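Note that this complex is displayed minus one protein chain, with the remaining chains in position.
Going by the order they are written in, the chains are A and B; count residues from 1 in each one.
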Amino acid sequence: MTKTGTDKKLDTILKKYEPRPDSLIAVLQEVQEKLHYLSEDALKRVAERVKVPLVQAYSVATFYNAFSLKPKGKYIIQVCLGTACHLQNGNQLIEELGSLLDTEMGVPTKDGLFSFEAVRCLGCCSLAPAMMINGKTYGNLTADKLKKIIKEYKAK
Amino acid sequence: MENNDLVTITIDDKTLQVKNRTTVLEAARSAGITIPTLCHHEAVAASGACRICIVEMSVEKRGRTVSWMDASCVYPVHEGLVIKTDTPKVRKQRKLILELLLSRAPRSERLLELAAEYGAETGRFESVNQGRENCILCGLCEKVCKYSIQANVISMAFRGVKKKVTAPFQTGSSLCIGCLACYNVCPTGAIKYVIEGNRLKMPAWDADVKMQKCTECGALYAPSEYIKELKKKAPGLKKDVLSKCPACRRKIFKAGTPA
Partner (left out) sequence: MDKIIKKKDLDAFKEKGNRLLFADSVKIAVQAGTCGIASGAQEIFDFLSGQVSSGKFVLSRTGCIGLCKREPMVNVSVPGSVTVVYADMTKKLTEELLKSWIKGETPVKNSLMTLDDALYANPLKDLKLPSGHAKYRDIPFYKKQEKIALRNSGFINPHNLSEYIARGGFYTLFDVLNGQDSDKIIDEIETSGLRGRGGGGFPTGRKWRSCRNAKGDKKYVICNADEGDPGAYMDRTVLEGDPFSVIEGLAIGGYAIGANEGYVYVRAEYPLAVETLKQAIETARNHGLLGKNIFGTDFSFDIRINRGGGAFVCGESTALMASIEGNVGEPRTKHIHTVESGLWEKPTTLNNVETWANVPAVVNMGGSEFRKIGTKGSAGTKVFSVVGDIVNSGLVEVPMGMTLKELVFGVGGGIPGNRKLKAVQSGGPSGGCIPADKADIPIDFDELVKVGSMMGSGGLIIMDEDTCMVDVARYFLSFLVDESCGKCTPCREGTYQLKQILDRITRGEGKPGDLELIEEIAQVTKDCSLCALGKSAPNPILSTLTYFRDEYKAHIEKKKCPAGVCKALITYTIIPEACTACGKCLKSCPASAIEGGKKVAHRIIPEKCTKCGICFDVCAFDAVKKV
């Protein structure tokens, strides 16, 4: 049987970690980052590798915000709704993104490029409202700035 | 202080001596005092999740009385602890906890019984129905399945108000052995099962297991997978015990010729 690209990626990740229950979260994090979500198959294989029952992997995968059982976009936009950003109208960015990307929170765009979600504080509160795209933080956002940033990513 | 040492405590004005670090609940029961419980079961370690068993406690510290509330099923006694299990405050808090639970499990008999006892009303709160009706997320079914039976069919998923018990990805159908331990521990009657033809079904976990026929009379008496597990876990069991229904078993044992 030939392996798909996803399978191979999964193999590489699984091999890196010690087959112990306490590797579970770290493995899931890497799978989530590399494959953009945790598929049923991935979850089963991770559970097997780190020697935990599937139910435990499932509990963990649904408990933590960082994990998702459905695909996310290639670029994950995390809009901050922490206290400082809430008070600076971070909510408006969420609405803006919805119409800009023509999708809802948590649902990837049709081209699979973007998905957006709310997080609570990126630690950049003095630059509120803030957001992060794949680990890169943006601050002092306005509707115009947001448009520009999204455009840049689309052009990438 | 070691765990076998005795400590002196007071529960509802009775003074008694109990082993250090037994729980308040155990101590109260030994003194004949009833405290309501929901998420507590002897078969599994106490988790202190439902909080219905809260009591008022206090100690004297440097001439001052310090008092607080905590769950009796997990709180270990220590020297000088004074416990009150049925004060107006305790009753008031239990009443509200029941009302909160009823917003999730409005038809549970056990809850309605307690509600009558504590004067809890239904309908003061918005109803919460995330998944299983009448489940109060006590966690007992998950724990017996995981730790006692070790079948690992079900577990808690999601968190907070969205939490629910579930068998992930329809794996219930292949992993469940039909032991009904979860059904038996559930305090609210949220888990149901039916026997259809020669199959036992638990819709909540998508479980669907075959029932074994008694080799003597042909009656369906237990799920096949469950019997297999029994064989594994208790290899010393007699063949007749495993292959016959309880009624036939009794007859054979009476006759004194079990195989």
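Assume contacts are C-beta pairs under 8 Å (C-beta built on N, C-alpha and C of every residue); 3 or more make two chains touch, one makes a residue touch a chain.
The structure presented is a predicted model; accordingly, all values stated were derived computationally and were not measured.
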| item | value |
| --- | --- |
| Residue of B:Leu16, B:Ala49 or B:Ile252 in touch with the missing chain, whole complex considered | B:Ala49 |
| Sole residue of B:Leu100, B:Ala219 or B:Ile252 that reaches the chain not shown, by the stated touch rule | B:Leu100 |
| Contact with the hidden chain (one of A:Ile13, A:Val31, A:Val50 or A:Leu101) | A:Val50 |
| Residues from subunit B at the interface with the omitted partner, ascending | 47-52, 54, 68-69, 71, 74-76, 93, 96-97, 100-101, 103-104, 124-126, 128, 136-137, 139, 156, 158-163 |
| Residues from subunit A at the interface with the omitted partner, ascending | 20-26, 28-29, 50, 52, 56, 59-60, 63-67, 78, 81-87, 92, 119-128, 130, 132, 135-140 |
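Convention: only the chains that are shown with their structure count from here on.
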| item | value |
| --- | --- |
| CA centroid of subunit A to CA centroid of subunit B, Å | 37 |
| Subunit B residues within the subunit A interface of the complex | 146, 152-159, 166-169, 171 |
| Subunit B-facing residues of subunit A, complex | 40, 43-44, 53-56, 58-59, 62-63 |
